[in-house]
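With one protein chain held back, the other chains of the complex are shown just where they sit.
What follows is chain A.
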Amino acid sequence: MVVSMDFLRPASLAEALELKAANPDAVPIAGGTDVMVELNFDKRRPAALLDLGRVPELATWRAENGRVRLGATVPYTRIVDELGDVLPGLAMAARTVGSPQIRNRAGVGGNLGSASPAGDAHPPLLATGADVEVASTRGTRTVPIGEFFLGPKRSALAADELVTAVLVPVAAGPQQFAKVGTRNAMVIAVCSFGLALDTTRRTVGTGIGSAGPVPLRAAAAEDFAAEVLPWDEPAANTLTDDTAKEFGELVAAAARPIDDVRGSAAYRRHALAVLARRTLRWAWQDVSGR
């Protein structure tokens, strides 16, 4: 048996992309919170690891044309501490990931790289209509988040590509995130929901986690809420129970959940309807509070 693993450690993005092109089998490692579990339990035996921890270009964020360009390896702790104002939905989701120790290392690039339907960054990215920036030695392209996930743990990334950043629109209204799941050691959400209201364009964005083969948007729920929300009179009591209820049902209808050890499909649909209803109420309260 051959046990051999190269460890590639680029010091710049250009070098990282060259190494990835020359070693398409190399597994990128950012915070390592998914990769290391696979290595420690021998679920994966990569020929090489590509350490992204020393690539400065991936570890920063900046505001750019009304969006935040969030580098792939910026850890969740920094997203919570530094981006709560401009990306509130993503910051809320980041706050629920794992534990403080996990959040000090893990980030959005790794969440996207794993492409788990349960990844907590995905619902807020869907709700805000973010783009994923990916690069290789062939060039850089952006993939709309809705087209990034192809199946459970499968994404639009080519073998020679790396996620370099996500481009997330700066919040133009209240955002919410909620998830159902045991805290702490239980890694995976039973289901989760992200919501983003844009009070200027009067639109509603949604993202559903853990209730389908990929993270999903609830387009019908978005259109319905954009249409019926009383944007001209934003007071807490103007959001009727009927509207909230129908929104919840449309979100539940968009899910494609399965039965598994964490919950039945029926339970997931029910829980999603509740999360959607609740987050809409919270968000609408914020609109009226302004």
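Heads up, the rule we're going with is that a contact is a pair of C-beta atoms (placed from the backbone, for glycine too) under 8 Å apart; a residue touches a chain by one contact, two chains touch by 3 or more; residues count from 1.
The definition used in the following text is that contacts and distances are computed from a predicted model.
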| item | value |
| --- | --- |
| Protein name as given in UniProt for the chain not displayed, "(2Fe-2S)-binding protein", "Sarcosine oxidase gamma subunit", "Carbon-monoxide dehydrogenase medium subunit" or "ABC transporter" | "(2Fe-2S)-binding protein" |
| Option from A:R67, A:R105 or A:R269 whose C-beta touches the chain left out | A:R105 |
| Residue of A:L13, A:L49 or A:V180 in touch with the missing chain, whole complex considered | A:L49 |
| Touching residue (missing chain; options A:E15, A:E57, A:E82 or A:E246) | A:E15 |
| Missing-chain contacts mapped onto chain A | 1-11, 15, 18-19, 21-25, 29, 31-33, 36-37, 39-41, 47, 49, 51, 53, 98-102, 104-105, 183-185, 187 |
